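Missing here: one protein chain of the complex. Every other protein chain is in place.
Going by the order they are written in, the chains are A and B; count residues from 1 in each one.
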Amino acid sequence: MSQPVEVWREPTLGENLTRAGVTRRDFLAFCGALAGVFALGPGAPRASAEEIADKLAAVTKPSVVWLQLQECTGCMESALRSGGTTVEEIVLRLLSVNYNELVMAAAGDAANQALAQTNAEPHILVVNGSVPLKDGGIYCTIGGESAEAVLRESAKNAVAVLAVGACAVWGSVQASRPNPTGAVGVDAIIRDKPVINVSGCPPIGEVITAAVAYLLAHDDVPKTDAEGRPLFAYDQRIHDSCPRRAHFDAGQYVRSFDDEAARNGWCLYEMGCKGPSTFSACPIFQWNMHTSWPIGAGHPCIGCTERDFFDRFTPFYQALPNVRGFGVEATAEKVGWGLVGATVAGVAVHAGLTAVRHATSRKAQAAEPLEAFGDTSSGGGE
Amino acid sequence: MTLAGDRIRPPNLTIGGAFTIGQLNEGHVIALAAAAPTDSLDPVDGALAATVASEWPDLAAGSVSDDEIDPATKQRRHSVTVVRGFPLSDDGPADLVVMRGSLESVLAQTDARRGDRSNIRRNAAWAERHGWRPLAVATAPLGADGSVGKFSIQGFVEVGVDKPPRDPDHWSANWVRLNVWSASLRLQHWLNVATIFILSCTGYIIMDPFFGPEARAGAETGFQMGGVRFGHFAAAFLWVVLGASRVISAFVSRDKHLRWTEWWPLKRRQDLRNLGEVLQYYTFIKAESPLFVAHNPLQHLTYAGVYVACGVQMITGFALFGLYHPTNPFWALVSTPVHWFGIPGIRLFHTMMMFALWAFVIVHVYLAVRADSLERHGGISSMINGGVWLKRGAKPVDAPEI
Partner (left out) sequence: MAERVVIDPITRIEGHLRIELEADAGKITDAWSETTQFRGLEEIVTGRDPRDVWAFVQRICGVCTSVHAIASISAVENAIGSVPPPQARLIRDMVLASQEVQDHVIHFYHLHALDFVNVAAAAGADPAAAVDFARQIGSTWRGNTIERMTEVRDTVEAIVSSGQLSIFTGGYWDHPDYRLPPEANLMAVAHYLDALEFQRSMIRIGTVFGGKNPHPNFLVGGMACTIDQERSESINQVQVDDIKKWIAESVDFVRSCYVPDALAIAGVYKDYFDIGAAQPNFFAVGMAGATFAGNPADTPVENAHTEVEAGVILDGDYSRVHPFDPSKIAEWVSSAWYSYSGGDVGLTPDVGETTVDYTGPKPPYEWLADNREYTWCKAPRYDGKPIQVGPVARVLLAYLRGHERTVEIVDDAVAKLGIEIAQLNSTAGRTLARAVECLTSVEILAERTFPEFVDRLKKGDIEVFDATKWEPSSWPSECAGRSFVEVARGNLSHWVRIKSGKVSHYQAVVPTTWLAGGRDAEGQVGPYEASLAGDGQHPLVDPAQPLEPLRTVHSFDPCMSCAVHVLDPDGRDLAAVTS
């Protein structure tokens, strides 16, 4: 499933490049092109290609391209709220995040240059947001390029691809019925390398940063489940590690929000909790530095780490999805009982018809009174 | 005067045949039933006499005198007639008293055994369903002193209004018991009933744990839902074992009714025609359906569908159950459908399948009861004892002539 993250096998970029067969000469040519970009501070002399080559060769931090495609920026906001490996730790110490639209200093051409340069080297690719494929990609363009083109370009030299958030994993809300922009997730586009799906809408901040830190700690992508989600955060169903599970097993359910049971923290199953259908470590890690989590704050889980949850898990406040079709929509229970009722009615009608048939044939016999059966009293006795 | 006079045979009356239960054979019963005054205007008498004349002319030898006839009335729906010189056996002609009339009226005058009563009633009911009126016949010996002995029931004659004449080959009607269902199949059937019942009850509760919030006061509720789920899982495993044994027997059993070939009934063009006729029968387009000892093609198709539905229930159920063991490769494989449809999708499907099975059970029970009450073949008891009753001479589609 996983493949090693090759680039950082050696401690520095120089050693890695040598290992990858890039000559000093090629490298110098590349650095010459970069010379203008690394002039640091006002008035600082523009660096020579030689100096840049020395600096770059000594690079010890993996580069990161952190794209934001068609999305709401909630995933970056979640990363900003991570209390584990903090975003400042990632951005300033662990990695060199050379491109991220929300936090990067440069804009426009300078940003695009930073992206192109990083794309040219091996790098880690983190993606927030979906890719709208419909109508030639007009529904999300960055720097005049379609989101798909941006993603493909950045994935070319990526040594690891993290799809962070529901949009990047499967398209999320904009991919929900009727998906007007044709939004898809990263793994629908990038098929030649494994995509790690850090799912959630948004994922827990700590999980996002841990997924990145995992790459650094292991030189490898995390082990994943069948849907590409890292096991370290998605191996358990919420229902199976929920502190309210005891109430579920005991048959203690909240029947209405803010009722006595709700105040006692009973199980939200009957309120439509999607915990039984959702793989996520929410009850374990909790949110925002262990402050609380959705079920802990009394609201049923809406299942945001699962594919298509806006379609498959709605209505959110019902235990089962509705049955749709023929232009009508009703709860599973209603449809089920309707089916049973219709069957009983059908059987009753059929039985009635059978009885009518039978009675008719009897009547036909009775309509022909026969003396032998005593139907008529033509005989002696009265 | 004879029992086979030249009385006018009414064109709209037909004699179907006779069901016999005593010592007399069919011809005897019909001939005795034909005992009537010479000048009788009763069309039944005419029909009976004509039948005796054409089918059993040698039995027309008895004589009846008009003053020894006590006709049926509305209050007493049977007649009593003295027949003399009836060629009952090779020993020579005998004199006897014949009681003839509606079954219940005649039965009341006899002290037939319980088994005989129910047998004759079942046959009479079957005849009635098929448009015949059963004209019961009982006889009593006539003593030399003119005393009348005990009446014993002999059977009944089928009298039909506007019925086509009976195929002469079928004159000898009687019921035959056939053993159709093997004990293992019956055991499986009832174990299925039990497990599906348990799975349905527990499954419904899992879908909607409606049991009351009585624990609201904070009392210990124990492990209600846990218990329900345990029941569901335990029954599920038993059900899978059952399903597996059924599949195995479908391939290894020599019993035709267990073989997998039974699951697809449409092997010849005729099968399709039979299916059409069965459908027409159930939709009241045709009055009669082709006769099947075991299952008709519609049943075969339905039951094959039920097998598939049950299989799907097992697959979806275990896909959900497998989620408890995501790291176990076997259960991960079993849970694969979850990745295609999502857990709620699988749960919804699992639930709707349950309702569909309920609908099947309702129709199934109804049609079983209906068929047994219309055709009197003992289909319901056959689900327990394995045997069905068929009329002698019947020509079922799926078995040689009885």
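To be clear about the criterion, contacts are C-beta pairs under 8 Å (C-beta built on N, C-alpha and C of every residue); 3 or more make two chains touch, one makes a residue touch a chain.
Bear in mind the structure is a predicted one, so any value in this text is a computation, not a measurement.
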Omitted chain - touching chains that are shown: A
Touching residue (missing chain; options A:122, A:202, A:251 or A:336): A:202
Among A:180, A:338 or A:352, the residue in touch with the chain that has been omitted: A:180
Contact set of subunit A toward the excluded chain (per top definition): 37-44, 52, 55-56, 58-61, 63, 70-78, 80-83, 86-88, 91-93, 95-114, 118, 132, 135-146, 149, 172-174, 176-181, 183, 201-202, 204, 256-259, 262-265, 282, 287-289, 291-300, 302, 304, 310, 314-317
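The criterion applied here is as follows: only the chains that are shown with their structure count from here on.
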Between subunit A and subunit B, centroid-to-centroid distance (C-alpha), Å: 58
Touch list for subunit A against partner subunit B, complex: 225-227, 235, 237, 240, 248-253, 255, 260-261, 264, 269-270, 274, 276-279, 303, 306-309, 312-313, 319-321, 323, 332-333, 335-337, 339-340, 342-344, 346-347, 350-351, 353-354, 357-358, 361-362, 364-365, 368, 370-382
Partner subunit A, residues of subunit B touching it in the complex: 12, 41-45, 70-79, 100-102, 105, 128-129, 131, 133, 135, 159, 161-162, 207-209, 211, 213, 215-216, 218, 221-226, 228-229, 282, 284, 323-324, 326-327, 332, 336, 339, 341-345, 347-348, 351-352, 354-356, 358-359, 362-363, 366, 370, 374
